[in-house]
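Please find one structure pasted underneath; my questions will follow.
What you see is the complex with one protein chain gone and the rest in place.
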Amino acid sequence: MNAVENKSAENPFAESPFVGDEVEQTEITTAPEAALGEIYAAIAEFESSHELLAAVKEVRQRGYTALDTMTPFPVHGMDEAIGLKHSRLGWLVLALGATGAGCALLLQWWTGAVDYPLNIGGKPLFAIEFAMPVTFELLVLFAAFAAVIGMLSWNGLPRLYHPAFNYSRFEGASNDRFLLVIEKEDPLFEAEASAEMLRELGGANVELVEP
Amino acid sequence: MSDLAIYSPAHGDALAEVSPPLVEGQPSHSKVTDDVAGVTERAVPRAWYVAISISGALTLMLVGMLAHQVNTGVGVWGNNAPVFWGWPITNFVFWVGIGHAGTLISAVLFLFRQRWRTSINRFAEAMTLFAVVCAAIFPVFHVGRVWRAYWLLPLPNSMDMWPNFRSPLLWDVFAVSTYATVSAMFWYVGLIPDLATMRDRAKTPRRRRIFGLLSLGWRGSNRQWRHYEKAYLLLAGLSTPLVLSVHSIVSFDFAVAVIPGWHTTIFPPYFVAGAIFSGFAMVVTLMVILRWVFSLEHLVTMGHLEKMNKIILATGTIVGYAYGIEFFTAWYSGNPYETFVFLNRAMGPYAWAYWTMVSCNVIFPQLFWFKRVRTSIPAMFAISIFVNVGMWFERFVIVTTSLHRDYLPSSWGYFSPTMIDILTFVGTIGLFFTLILLFVRFLPIIAISEVKGAIEADHPAH
Partner (left out) sequence: MTDPMSEPMTGQKMTGQKMTGQKTTGQKTTGHGMKSPAEGNGPVRKQPLQLGGREHWRSLDQLSGTKEFRGWVEREFPENATELSDPSRRGVLKLMAASLGLAGLTACQRPVEQILPFSRGVEDTIPGKAVYYATSMPLGGVSTGLLVESNDGRPTKIEGNPKHPSSLGACSAYAQASVLGLYDPDRSQAVYRAGNRSSWGDFQAFAGPHFSNAGDGAGLRFLSEPISSPSLEAVRSHVLRKFPKAKWTEYAPLDSGAAKAGSEIAFGQQAGPRLVPRFAYDKADVILSLDHDFLGLDEPTTIPTREFSRRRRVSSEKDSMNRLYMVEAQYSVTGAMADHRLRMRLGDVRRFAEALAAELGLLPPTLRVLNNGQSKEDRWVSALARDLKANTGRCLVVAGPRQPAAVHALTYWINEALGNLGETVSFVETGKAEKPSAEAGRGTNTQPLEELAAEMAAGQVDTLVILGGNPAYNAPADFDFTANLKKVANTIHLGLERDETAVLCQWHLPEAHYLEAWGDGRAHDGTVSLQQPLIQPLYGGKSASELLAMVSSHENLRGYDIVRNYWLARWASSAGEKTWRRCLHDGLVPDTAYTVSRPKVNAKAIRAALKLAPAATSDGIEIGFYPDSGVYDGRFTNNGWLQEAPDPMTKLTWDNAALMSAATASALGVEPGDVVSIEAAGGETMMPVFIQPGHADRSISLALGYGRMQCGQVGQGTGRNAYLIRTAAGSGFLPGAEVRKTGQKHVLASTQEHQSMEGRPLVREATLEDYTEHPNFATEAVEHPPLLSLYEEPSYDQGHQWGMAIDLNSCVGCNACLVACQSENNIPVVGKDEVLRGREMHWIRLDRYYAGDPEDPQAVSQPVNCQQCENAPCENVCPVAATAHSPEGLNDMAYNRCVGTRYCANNCPYKVRRFNFFDFSEGLAEVQKMAFNPNVTVRVRGVMEKCTYCVQRIQEKKIAARADGRPLEDGEIKTACQQTCPAEAIVFGDINDAESRVSKLKAQNRDYAMLGELNTKPRTTYLAKLRNPNPELT
């Protein structure tokens, strides 16, 4: 335990899976005994997405709001169950796509008709006809960047350390386990009570995970 | 079918009949993970080492050839007057064409909710990237002064000059580079969850560090999935028109020119169909080998292969139609130069190339009308190879036969490649396979999380 603390002190990523080795992993599993002050969330493990979905609905029933799940693939209906709105990414992409197209037109018009006008094959200095291909390509390019960078930043990625990694059987979340997370921020959160509730909802290996 | 009935009582047998399983044997999530991720963890088959040493050697040869060409001059190739573009551009269009299957399978099939794509899209996307890399080599190195090739980009320079946006070649620069970038992002975004899987099952700190960095700290949280799915959908939506635009623009290189045999409006659809055609053929060729080598038959099922063969049949027929209609247009236009070019293709000095193309692209794929052929591994392998060859010849025919006899008979000529031409092309094949082999060795060749999602959707009651 202390060992863990020291580690985290000297290295924020100490517990992140990238630096830890087998030995540390085993230490982390002792998390449940952690003092209340240092808790990030209570995490339980479910067998299937259906059980998870059921549990989430139940927990919401009981008024919990700061919920999250960790699953190997997106579970449909989970957003509604947790009460999340649709992603706004589309608007960002639209905006940047428009910008891309605009830049392309500006570039072609300015370089061809303003900065260095040349009579080339008797064609006009600028015409929408021959400007189309480049305009379209830049539209797509900008939009694509918007989609990817927007998604990463809104997901807070890259983030190489996250408290959830401290859950002893976290690796299941990327394989065949379905984790339910009740975060400390939740007004109703009470470590033991929340943990107990998760157990009775069928959650296995419930742990109070430290940040 | 029967096992499906057992595993999914929710489906009536009738239903089960019409929608066969996407993966056979109904493996558990963890089995999927083990099967796919295991490929990169298990001991490497000796065949892999043999293969990579061959392809690696060819890649080195490619480097040598390009160095020689840059050092001596474009003259080391067979390019001449009037065939100023010879093999390099042929190879460029060939590789770019192959590079279309990946994004198409991922994006278009994704939009159409074709869940069967999940088993092949990852590999197809990777193949796309590698093909585009090979393609990009040619337009860059075929110019007379490679050290000035960057002038094709709109960069401020000592002459204060800008590129000429009227030139299809410049459109090409933008199209191909955009396509490469977007395909790469699409591929990587798809990889992130699987990279996290690799990270979490990593046995050694080194693997954990590497995959940890690559997966950017992905944890499969629902909040992440929410944006992730949206982003993936948008990328798919953007890539679909992109795929079409890229090969249309490549076709503009020819269609916008005044040369008879090039200057024709049918080129964009004709090229796109051809690209999909050759792309799928290449996927089939490689998938047939991979699923066998890494025993993934239950993930990449005969169902998948058959579907791809159907697409090959469809696009092959479109291409055949294009060949035919070209002749009709040439005759119907009454343009003597146009008419001559097409008669010359079929009966001129390059008739051998033309008929190779027709038999490979139009005749053999028609065998896929028969289910027996469609579902026979050796047959589909052979035919997909034929299609690859045929599509290379299609580009050769378009580039060379149109140029070698254009308007003034006085400047007619004949093109024949030099050894350098041939070795350079073989070299790019080496590069292509080197990249493929590295990919299958170190990264999940099948989209793990997507396959799980597909299984899940198949059997909601599971």
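In order of appearance the chains are A and B, and numbering begins at 1 in each one.
Following the convention adopted for this analysis, a residue touches a chain if its C-beta (ideal position, glycine included) is under 8 Å from a C-beta of that chain, and two chains touch if they have at least 3 such contacts.
Note that this is a predicted model, so its numbers are computed, not measured.
Participant: Among B:32, B:109, B:170 or B:367, which one is in touch with the chain left out?
Facilitator: Hidden-chain contact among the options goes to B:170.
Participant: Pick out which of B:48, B:188, B:414 or B:442 touches the chain that's been left out of the picture.
Facilitator: That would be B:414, which touches the missing chain.
Participant: May I ask which residue of B:54, B:74 or B:216 touches the chain that does not appear here?
Facilitator: Residue touching the absent chain, from the options given: B:74.
Participant: Give the residue, chosen from B:110, B:225 or B:340, that touches the chain omitted from the document.
Facilitator: The one listed residue touching the chain not shown is B:340.
Participant: Can you list, in ascending order, the chain A residues touching the missing chain?
Facilitator: Against the left-out chain, chain A lists 118-124, 127, 129.
Participant: Spell out, residue by residue, where the missing chain touches chain B.
Facilitator: 72-75, 78-82, 84-85, 142-145, 147-149, 151-152, 159, 161-164, 166-170, 173, 253, 256-259, 336-337, 340, 403, 405-414
Quick note on the criterion: only the chains that are shown with their structure count from here on.
Participant: Under the stated contact criterion, what part of chain B meets chain A in this complex?
Facilitator: 28-30, 33, 154, 160-166, 168, 170-171, 174-175, 178, 181-182, 185-186, 189, 193, 196-197, 199-202, 205, 208-209, 212-213, 216-231, 234-235, 238-239, 241-242, 245, 249, 252, 448-450, 452-453, 456-457, 460, 462
Participant: What residues on chain A touch chain B, complex-wise?
Facilitator: Those in contact with chain B are residues 16-19, 21, 48-50, 68-76, 78-79, 82, 84, 86-87, 89-90, 93, 97, 107-108, 111-112, 115-116, 118, 120-121, 123, 130-131, 133-134, 136-138, 140-141, 143-145, 147-148, 150-152, 154-155, 157-162, 164-165, 170-171, 173-176, 181.
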